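Here the complex is missing a single protein chain, while all its other protein chains stay put.
This part shows chain A:
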Amino acid sequence: MGLDYDISTNEQNFVLEALKQDVRLDGRKLNEMREVNIKILPSEYGHVEVSLGRTRVGCKVSSEIVKPYEDRPFEGIFMINSEISPMCSPFFEVGAGGSGYGVGSNSSQANEEVLISRMIEKAVRRSNALDVESLCIVAGKKCWAIRADLQFLNYDGNFVDASCIAVMSALLHFRKPDIEVAGEDVVVYDTNQREPVPLSILHIPISITFNYFNPNGSEENIKGDLNNELILVDADLLEERLSLGSMTITLNKNQEICQMMKSGGLNIDASLIMNCCSYASKLVDELTEKIHNVLKQDAAVRTNKTEEKELRVFNER
């Protein structure tokens, strides 16, 4: 609806004053992330819901067989749909950031949405997290198109981090139907006939967002060299609105940087950025571990013990 959040001066000062004293409104430390909760919906493959505090994002992965792009005959297609609906917050408009009629009409909200979409796109798709070459079935004729639809449900800051976790865990969990190729004919097996196969995921990029605050007024911001900016991890909505700059860095657990974006007008010393990076890498390790644990638990629930016993090649003696 293009409603803006009006944060009163009192509230602004209160939040900033509290931050200077190392206190956040929800009781976290400055460098503490909110509780990440990954829920895999039991009815199908590749449908997860991630909540980061009160921010909630769903992701559903689906697949179909299509003709590959003309100029890329050996590659499958991978798409991420990250259209933000006003459901998560009246702050976003219908179709504002996409190709709809809202483009250009509205300013900052539309930009915000484009920014979020682009960041997810860069973090997951451009970093080659999903091996698109493995999606090729018959070169130039048939390939898998994998589609990840993000459902933004509730907005309380930091959509990028939450959606990155959602997309990656959904991709890791997804199984596509098994196929058999004979010449140009492709046989697709039903999931009951043959066990569906997982996608080939090369690495798991995870985004971590830092928000920066300047405690010393605007003059210090421009020419000062005190380097005592406040650095927050995983800001909520209010903090995100009030911050002077942010940096999103996407890493995987091999400590490879997949994407990095710093925005906002606050100058940050290079050494502080390095600190952020090494701290992010620690968080990424924890989150990767968490995703794997959730997937393992889900796999244990899904396996049919008796069926597995029957399918075994050898019997217990």
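Rule of thumb we're sticking to: a contact is a pair of C-beta atoms (placed from the backbone, for glycine too) under 8 Å apart; a residue touches a chain by one contact, two chains touch by 3 or more; residues count from 1.
The rule is simple: contacts and distances are computed from a predicted model.
A.B. asks: Given that one chain of this complex has been left out, which of "Mini-chromosome maintenance complex-binding protein", "Origin recognition complex subunit 2", "ubiquitinyl hydrolase 1" or "Exoribonuclease phosphorolytic domain-containing protein" is its protein name according to UniProt?
C.D. replies: "Exoribonuclease phosphorolytic domain-containing protein"
A.B. asks: Out of A:L16, A:L41 or A:M261, which residue would touch the omitted chain in the full complex?
C.D. replies: Answer from the full complex: A:L41 touches the omitted chain.
A.B. asks: Sort through A:G58, A:G76, A:P205 or A:G245 and give me the one touching the missing partner chain.
C.D. replies: Per the contact definition at the top, the residue touching the missing chain is A:G58.
A.B. asks: Which of these, A:P73, A:P86 or A:P177, touches the one chain of the complex that we don't see?
C.D. replies: Missing-chain contact among the listed residues: A:P86.
A.B. asks: If the hidden chain were put back, which residues of chain A would touch it?
C.D. replies: These residues touch the chain not displayed: 1-3, 41, 43-44, 47, 54, 56, 58, 60, 62, 81, 83, 85-91, 93-94, 147, 149, 151, 153-156.
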